[in-house]
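Sharing a structure with you now.
Partial view: only certain chains, each at its native spot in the assembly.
Naming follows writing order (A and B), and every chain is counted from residue 1.
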């Protein structure tokens, strides 16, 4: 695949300094770019790479243009990172355009009472159950399961193996065994949502589980029943959100983070990777809770001492009291 | 869908105070119920909601009956939570009864030497390998894989994407590489077991991996080879149990908990979410081990100090010795 620099400018804007007929054959990081690569500089910290890169063309901000090597092509745009994102999208569109497969793969199992928008793409071996809905321009990749009466908005991407609308984990404890509470709610997913491979969003018990517009979930993420996730919140891989948690908009959850059930997170809360949210957080900010890794021997000693920590505090208090009284 | 109150009483018992021909059109929480909703009060802490709910009918215990608003219908039952669970099951049965699909979906790949009970339901695109067995009334949803010679008891539910009987993680370290130990055991799953979406139960190395009756596993749970899980134990999402662990009956594991290999947990052990079980636990009780979450700056300071904790203990001891000797 290849693309003319002039074609980029026509489709994405920006101002080109260089030959519009120059052919870009790949997109590369500045460090590994070759003479047929397009690269970009977003973070000014890396500006020294402009002097050494072999990229055939670089995307830069107006402030950085003067640092581009003499004779080297560049595209000037106020937000090079966004411009780069748009280039990757154009690149992928060309690849997909070469694809002549039907939008709904013949191997997919689509219930006659499901509603799939004529512009949606349903990949091979997907299962779309009764009453489910898929909005315009959405793309379900291979092996996705969309449970009955669950709905996907417009321009969403669900990666391979995603399961939307499995039963929430609801059981009544009755005399030592678990009586199933059938999960009668569904899942409602907004527009421009992306969900990573093998992630799961459970259907609600009575009401629906709701994923807001623009939410991005990475792979192997678990969203429990009746959870609400606010718009443009992102969760990295292996995150688990327990039932009925309410996550605000514009939050981020690092990989492996766990949010307990029935908690509320305000808008703009950022949870570090592998941290466990055990109480509601009602203001924006950055929150962490991870045991620091150490060589094994040091960890063992510190972990053992940690089990006596409350007692140590009491011993410090006793020493302070003794010291205070000794001064009198 | 709708159901007459009289029909509920006929099928589930309880005593009705109200019009048996009243039509329930949905089941709702007390707070959001409307005049066509059935709601329930289980926890007496929420009894004040009986005065304000708009529910057309509420399920209550005999003790709470007097608090139901005058003129409002109610069903009186000794265990309203169990009654509610039974109502959800009746509701779902009616939905499924409208389903005229064959029990074994034509897209499923069932090996001719697998044994599927004539009352079992095999969803679309399931794979049932050679020698596998599925008991009466069990339901494998879409995309389930049941590996060769593995067996599922009666009245089980396996949600979409579950993998039963992948190889356990068994390798012999031989001169810097890993020599595969073929996993020749299988998986045996009891009756009334439910397993959540994309969860995995590995086959045993030589003997079988065994899941007891009534066990409930949530989504994205990993059960290693040769694990034994006792009856009526429940594990929330993202739990991982390493190989050869023996988990008792009536245990609960919170979301994201990890149990290391070859450990034993007694009956009635309850592990908090995200806790890591590193030693056997031989008595029932509640156990936790999670770093408390905090704002980032506080966490950083405390985590850094934690790496010196053993040294701090020694400094406290030195201070105590100094104080003791100063008193002499």
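Definition applied: a contact is a pair of C-beta atoms (placed from the backbone, for glycine too) under 8 Å apart; a residue touches a chain by one contact, two chains touch by 3 or more.
All of these numbers come straight from a predicted model, not from anything done at the bench.
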item: Where 2 copies are displayed, count of copies in the complete assembly; value: 3
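One rule holds in what follows: only the chains that are shown with their structure count from here on.
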item: Inter-centroid spacing, chain B versus chain A (mean Cα positions, whole Å); value: 26
item: Touch list for chain A against partner chain B, complex; value: 109, 125, 127, 129-130, 143, 145, 147, 161, 163, 166-167, 169, 171-172, 174, 176-184, 198, 200, 202, 205-207, 220, 222, 224, 238, 240, 242, 256, 258, 260, 271-272, 275-279, 285-292, 294, 298, 301-302, 304-306, 308-309, 312, 315-316, 319, 322-323, 326
item: Contacting residues of chain B [partner chain A, same complex]; value: 26-29, 32, 79, 81-82, 84-86, 88-89, 91-92, 99, 105, 107, 123-125, 141-143, 157, 159-161, 192, 194, 196-198, 214, 216, 218-220, 232, 234, 236-238, 250, 254-256, 273-274, 290-296, 299-300, 303-304, 306-310, 312-313, 316, 319-320, 323, 326
